[in-house]
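Of the protein chains in this complex, all but one are displayed in their positions.
Let's look at chain A:
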Amino acid sequence: MGLYSESPDWADIEPIPQDEGGPNPLAAIHYSEEYSEAMGYLRAVMARNEMSSRALALTEDIIDMNPAHYTIWLYRAEILFAIKADLHQELEWLNETALAHQKNYQIWNHRQTVVDRVGSPAGEAEFIARMFEKDAKNYHVWSYRQWLVRRFDLWEKGELEDVELLLKHDIRNNSAWNHRWFIVFGRDDSAVAGDVIQREMDYAKDAIRLAPQNQSPWNYLKGVTRRAGNPMSSLKDFASEFASIERPNEVRSSYALDLLAEIYSQESDGKLDAAVALDLLAKHYDPIRANYWNYRKALLEQPATAA
């Protein structure tokens, strides 16, 4: 009465029923008939190591119901290569599957296997754009994208431009900021040129001027400063555009205040100013983290330790 038991294509296969082995199994699930039946046939073909197009179709059916099945993906990949299946067709199927199961990791691992075998990134940028339309912060997609860049040497093939587009759409997309960091600093160990450092500082500063209360470009700016070996005090003028302890009513960014506190704390006579900045954060501008700001204030009293 099922899709498989009634099909002549599967008449030679004896399904292997699931065996809980005893009473009171844990985390038992109310399986649908479709799932139970398909899984019985999957076990049977896996047990025979069958490499066939019918087995391929069966894995599709089950992946649709349970994409987290951890060996079905490896089994599917082995079949694909064994029967020399059309890998472009595989990618098309994967597109729909990935769009339907946004949070699944295995899909991306499989895509990597297939695209690696295909040997070309053609079409991948378009598909990633489709994924980003649904969720521009999808962690798996960004991880996959890093793999693509490394695998196919795409460092200068529009990555930076694409990041800028995504940030234009949502300047708070931290994943896009992180990808920018990867493209600029992740390439190899060689030093990044001074004009690139300057460009990145300017980019982050412009983004902050657009939306001062946005932690992503502040983190980026501090990261670039550290990476370039410059002291945080080199950002003092910039941070002062958004916060000043002399004008406590006009603070436009808690992140600027935080940075100023850090800079003051490193100055020989800046402890008091740092305490004022931290107080403003605790009491007015970031009270959720009052405990943390007070802790930072308490650290000011301690003798300086090697950082």
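Keep in mind that, in the parts below, a residue touches a chain if its C-beta (ideal position, glycine included) is under 8 Å from a C-beta of that chain, and two chains touch if they have at least 3 such contacts; residues count from 1.
In this text, contacts and distances are computed from a predicted model.
The chain not displayed here is annotated in its UniProt record as "Geranylgeranyl transferas-like protein type i beta subunit", chosen from "Oidioi.mRNA.OKI2018_I69.PAR.g10994.t1.cds", "Geranylgeranyl transferas-like protein type i beta subunit", "Silencing group B protein" or "N-acetyltransferase". Within the whole complex, the absent chain has one touching residue among A:W142, A:Y203 or A:Y264, and that is A:W142.
Interface with the hidden chain, as seen from chain A, comprises residues 16, 18-32, 35, 39, 43, 46-49, 65-71, 74-75, 105, 109, 137, 139, 142-143, 146, 170-175, 178, 181-182, 185-186, 210-216, 219-220, 222-224, 226-227, 248-249, 251-254, 279, 281-295.
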